[in-house]
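Every protein chain but one is kept in place in this view of the complex.
Presenting chain A:
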Amino acid sequence: MGLKTIVSAEAGKQELVITREFDLPLELLFKAYEEPEIVEQWMGTKVLKLENRKHGSWQFETSDSKGNVVLRTNGTIHEFVPNQKITRTFEMENTPYEVHLEFLDFEKLTDDTSKLTMHIVYRSVAMRDEMLKLPFAQGINMAHNKLQEVAGKLR
């Protein structure tokens, strides 16, 4: 079986495309983006606001295990076409990362399967690369923290 989630990031371009095929009917896939309670479940964030309409806005909040807010994200919805398309902006509050634009296309493959294509456009190539590297950097950080934790116990 091939990779279900594919990230294509061409060198030197300020955009990237994430595609994923789901073992879900199109309607259920779209619902996962539409209903705030469901978004909260799979994104692991609190949905402060989600106005699914043209010129609507959204705001999510992520907390750590102790309940401290670690990240707030927000944006504006430009297009909202049920079972087809969501166009929105995405911004991480209080970070050096600038706002980017997201095009989400929802497609029916069969009655029970569907596909999501996320086309993300950043302000610059450098900004895109920073975002791509973020989970890599966090992974290193986490490994480092884990190491410190273990090392601390050894003392």
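One rule holds in what follows: a residue touches a chain if its C-beta (ideal position, glycine included) is under 8 Å from a C-beta of that chain, and two chains touch if they have at least 3 such contacts; residues count from 1.
Here, contacts and distances are computed from a predicted model.
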Per UniProt, the name of the complex member that is left out, chosen from "histidine kinase", "ArsR family transcriptional regulator", "(2Fe-2S)-binding protein" or "Amino acid/amide ABC transporter membrane protein 1, HAAT family": "ArsR family transcriptional regulator"
Option from A:A9, A:L71 or A:V99 whose C-beta touches the chain left out: A:A9
Residues from chain A at the interface with the omitted partner, ascending: 3-7, 9, 11-12, 18, 20, 22-24, 28-29, 31-32, 38, 41-44, 116, 125-126, 129, 131-136, 138-139
